[in-house]
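Then we have subunit A:
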Amino acid sequence: MSDPLSNPTINTTNVGGQTTTQNIIGGIGSGKSNSVGTPYTTPLQTSAHTAANSLSATNSPIPTHHMINSNSSNNLSGMATPGGPGLQQQQQQQQQSTISSNNLGLLGQQSQQQQQTILSPITTQPKSISASCFEFFYIEMIDCIMKSSSDKQHAHKKLDKLGFKVGHRLVERLSLDTALFPELLDSVKFICKVFWAMVFKKTIDGLKTNHKGVFVLTDSKFQWLQHLSFDSSASNKDCSEYVQFTAGLIKGAMSNFGFKCIVTFDIQQVSTCVFTIKIES
Partner candidate 1 sequence: MTINSIYILNKAGTLIYQNDFGNTEKLSHNSYIRLGSTFHSLHAIASNLSPVSGSSSGIEVIETEAFKLQCFQTHTGIKFYVIADPNHQQLEELLHGVYELYTDYVLKNPFYEIEMQIRCDLFDYKLLRLLGVRE
Partner candidate 2 sequence: MIYNIYIFNKDGTCIYNEDWNKKKQSQNQSEDQKLLFGMLYSLKAFITSSSPKKIDDKTGFHCYKTSTYKLHYYETLSCIKFIIMSDPNVPDLRDDLKKIYSQIFVEYVIKNPIYKPGTTVKCDTFINQLNLYLKQMPSFSS
């Protein structure tokens, strides 16, 4: 699977003194879109891919090359080699904002800084906090909002509004250098990869569209439901309040790109979430 345009290997010494070889391979491979006989064609055009255990190996119908494979243990995520400047810039920013030294388990703190300065001297080094810190805060926020009004629908609206506000501003920060008024398709793809990677540390697993303003995004391992589990005998197994905020995030992000839309979602078995974006003409 390795790409001929492979980069030189950078040896980065881990904090613990153990030398690790980061084999950074990247290349603008044009992923062929392969529709599997479904009415929806998959336009997801890959712009960079990781060499080893990329997602397409897990026989998902959509050969999405997984931009950042959060559970790949040994090699660094795909890095764009000489491609469009805007694209490269966006790669670097997203690259640096979603390096998680824990997932890779090999990158020490300062070797991460040192590696970042090579890649993107200009943008400020983003601050990171522990994922469980946000997780504990998120649990409490949802509980607080749901309790703040007796009517469940009203509480869901509040969560949706909160998500909208955050999504709108978050995308503002992330898309500093994408085209001012990106196309509809590019915006959705941006959300599937860059936005999703920043918030959920993985990209959307599947994107489909009917080219008439309806997009279906599938996240087969929705991060914010990973630790959630019901009592087997529980009658009410509704955990939609933990996903409603994300629907708001998507809506806010899309509105920042200039597209007004309705976002609905469906929680399937284990922790798969399918988000449907309907663009309002």
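We take it that contacts are C-beta pairs under 8 Å (C-beta built on N, C-alpha and C of every residue); 3 or more make two chains touch, one makes a residue touch a chain; residues count from 1.
Per the selection procedure, all candidates are chains of the complex that A comes from, given by their letters.
Treat the numbers as computed from the prediction; the structure is a model and nothing was measured.
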In-complex contact of subunit A, chosen from 1 or 2: 2
Residues of subunit A defined as touching candidate 2 within the complex: 132, 135-136, 138-139, 142-143, 227-234, 239, 242
